[in-house]
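Every protein chain of the complex appears in place save one, which is left out.
Chain nomenclature is as follows: A and B, assigned in order of appearance, with residue numbering initiated at 1 for each chain independently.
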Amino acid sequence: MNELLRRLLFLPPQASTLARDIDGLHYFVIISTMLGALLVTVVGGWFLIRYRRAYVDAHPDEYDVQARPPLWMKIAAVGSLFLLFVIWWSIGIRQYLELRVAPEGALEIYVTAKQWMWKFAYPGAARTISVLYVPAGRPVKLILTSRDVIHSFYVPDFRIKQDAIPGRYTTEWFEARSPGVYEVLCTEYCGTGHSMMRGRVVALDPGDFDRWLGGADLETPLAELPPQQYDPPWVVGQTARAPEVDPVVIGERVAETQGCVRCHSIDGTPHIGPTWAGLWGSVVPLASGDTVIADGAYLTESIMDPMAKLHRGFPPLMPSYLGKIRPAEVAAILAFIQSLRDVEAQPAPPPATRDGGAP
Amino acid sequence: MTEQSRHREDIEAGDLFADVPPPPPPDYLRDGRGIRSWLLTTDHKRIALMFYAVIVAMLALGGIFALLLRTELLTPDQTIMTAPVYNRMFTLHGVTMVFLFMIPSIPATFGNFVLPIMLGAKDLAFPRLNLASFYVYLLGTGVTLAAMVWGGVDTGWTFYPPYSTSTESSVFPVVVGIFIVGVSSMMTAINFIVTTHTLRAKGMNWFRLPLFVWAMYATSVIILLATPVIGLSLGLVGADRLYHFGIFDARFGGDPVLFQHLFWFYSHPAVYIMILPAMGVISELVSTFSRKPPSSYDAIAMSSLGIAFVGFFGWGHHMFVAGMSELDAGIFGGLSMFVAIFSAIKVFTWTATLYRGRVAFNTPMLYFFWFLFLFTFGGMTGVAVATQSLDVHWHDTYFVVAHFHFIMVGGTITAFLGAAHYWFPKMFGRLYSERMGLLTSVSVFFGFLFTFVPQFLLGNAGMPRRYYSYPARFQWLNVVSTGGAYLLAGALLLTLINLLCALKWGRRAGPNPWGSHGYEWMTRAIPIKHNFETPPVITRGPYDYHLPEEMPHVDPQAR
Partner (left out) sequence: MSTRRLAEQFEDLAKQDHAARLAMWIFLASEILLFAALFALYTSYRAMYPDEFARAAAHNNLAIGTINTFILITSSATVALALWAVRGGLQRLAGWLLIFSIGCGLLFLVLKGVEYGQHFRAGIYPGAGYRSAELTGQGVVLFFTLYFLITGLHAFHVVVGLAVLCWMTAGSLRGRFGPDEHVRFELGTLYWHLVDIVWIFVWPLLYLLHR
């Protein structure tokens, strides 16, 4: 049934874990749309024929100027439409939440869009252009931004799409169900090359992916994939592999060159900014009174837009690194911070001077 | 001896015939001759006809651009033009159709023509403002088209920054042109509102207003509330190109998404500017041809106001994947569905009106029937794209293109054509060929289906919009769509020819060929300059089909 409807409606294969559920709603919505429109048309058409002037003039008692549908009928029609919309809405918003909120522990990949190509930066130093390598069967979270105008990262087979906006970080996530090649399209108009700004997602077997990330030869797994089903993208798979260096090492070096360590300690001693020791995964109290879990998204945001969420008890001193630090470097720093998760934080952060009270 | 000279002789004969009534005033088409009497006229009917001519020309122009687009899309790669030309072309198509054709279409032509007559007024409240609005519109159209043809703009009709502030093309003059056109529609809107408030004939209370007037009123309210905001946000984009303000530029700390909020805050209500007048036309058609009052006058009148009001709170549904919060997505999606209820109420009411009526089946009614299906389907797909998780897949694909063409072509243009046929006798005093009318109407419908149904499927399959070249697997659906577009264009051309022929050779029509009880049919076959020979006094509602046909709407006592 699913397969039949999918083909009838020309939907692409359901290659991500969420695709099938979304298509379920799709069928429901489209079928009720068609039935509703058909119903209105058939009723209208029937009236047009049934009460046509020639016939009514021959049967005058068919004509009744005052005829109106009874009140209950109106209420039922509007009420059931309302109910239908409520159902669509409640399923739609639930799925939307699922689409938006990535599961814990998703693999984070930075995507930078520019006219007219996609660049991907993986944990570690690996980087590719136009071809995104991901492990199948593991959630992957993309953190997107753009260097020039707005683009949009769309994978029809995964039913995901997200704008990449200059000056902002947006996220989307997916989990490919099985190894394969899937098409990437840019769906936000971005100029002359907009329709050529295509790419591919290559989902590898998790083992292969880890080997690829570790620098192994990629030709083997790719060769086993189903023959390429899509046109070659604009920029044919350049896969720039960086020299194999431990991302943690790179991260440490970046933190030094960018001057992060002037304010952040890595051994847990109190300093101007919060220490990085044990920061990863911890619960951070915010100046607004909320708390937040120090995951990749939060830390990235803190680097790009430190004022957005202030760590309680620290002054708003940190400058924004937006535009000064490349996504791959952020990824490396995050890897570095992650490597410090088990370092014991030393004495508690400085007392919350702003409240003036005891810590 | 001719009639006139005999009359002159009568007058010369002295007071003997002093109480002979003066000759009836000429109809508005003949009241004043020569090109000047048209260009400087303040008669709302003549202004409406001038608008009519220009607006049909804009439709044809936009249609030609559309055909060029469709021709390019015949093959996956280059067919007849290069990518930059294609990008300019769809901008040209969108801007022409939306700002130059669709927004002024029904209000400036049919609204201008029948609204004062429906109110029993001699003219609009500010006839000179009305004339000025025509010239302002011409100026804006000229500026926009000139800038787009010579400079070229490749931003799409939505002008999203930072692309629009960084592209090489001449955004500034186009934005200025659109701004001027906006001023023109605001002039019309003020005129309509003031006229409805102050120039209603004696005895016409608010609940005797024809439904078309209600629709015009609601449209005018939206125009007035929304146009300044679009004017300003487009103005900012334009000004940005002269002097780099960077209000929406991330490099200056600005937020490009904020522009989208401002833009859609206007442009979502703007889509109701485009559909409400069409709904007004449909209400008139249904009632006239089924010889029944609408099954609920209040529901139709009030739901227009509901759309006008709630329509302002759904704009965010264009931005579900632009990084909005889940909460906002929930609110905007819900409110969009809520507005849809008002449209559904109207559809149900029209359908119920047919029930136990005496339905005449002719060209306008056929257009009504197409409207019923196309608008309902298009509208329901609107609600479908307002369903958040589905829009993630559909956003900016051909599904959305199909959605809005279903409403704008399938809804508004079919209503426009229905109105063109329905009011034709009133405007020109002649009848079009019914047989040709039905034939062209059927071909418009099938041409339409072939053009836009494949686009729904393309959207489902994942073909993004504004794509100059596309993956080869989308080709055959595109070919069908292009074929349909040619069919549609041919059908529309035939429709136009049919009407133009009727202008010259059509049978003469009486004052009320449809036997309608609407007020505009109570004037002469072709109205005189001031519409009514004596100021009418309204003694019955416009849809009182239970009253005998002969009962005049002009109270004889009042003469």
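Here, a contact is a pair of C-beta atoms (placed from the backbone, for glycine too) under 8 Å apart; a residue touches a chain by one contact, two chains touch by 3 or more.
Everything quoted here is computed from the prediction, not taken from an experiment.
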For a quick check of understanding: of B:67, B:176 or B:194, which residue touches the chain that isn't displayed? B:194
Among B:121, B:271, B:420 or B:509, contact with the omitted chain is made only by B:121
Identify the residue among B:32, B:84, B:151 or B:246 that touches the chain left out of the display. B:246
Subunit B residues touching the chain left out here are 116, 121-127, 186, 190-191, 193-195, 197-199, 224-225, 227-229, 231-233, 236, 240, 243-247, 252-255, 258, 261-262, 530, 535
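Everything below uses one rule, namely that only the chains that are shown with their structure count from here on.
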In the complex with subunit A, residue positions of subunit B that touch it: 76, 83-84, 87, 154-156, 160, 162-163, 166-167, 250-251, 253-257, 290-293, 295-296, 320-323, 326, 329-330, 333-334, 337-338, 340-341, 344-345, 347-348, 350-352, 354-361, 365, 369, 372-373, 376-377, 380-381, 383-384, 387-390, 392-393, 395-397, 457-458, 460-462, 464-472, 477, 545-546
Going by the contact rule at the top, pick out the subunit A residues touching subunit B in the complex. 9-12, 22, 25-26, 29-30, 32-34, 36-37, 40-41, 43-45, 47-48, 51-53, 56-57, 62-69, 74, 77-78, 81-82, 85, 88-89, 91-101, 148-150, 152, 154, 156-157, 159-163, 165-168, 170, 183, 185-196, 198, 230-231, 323
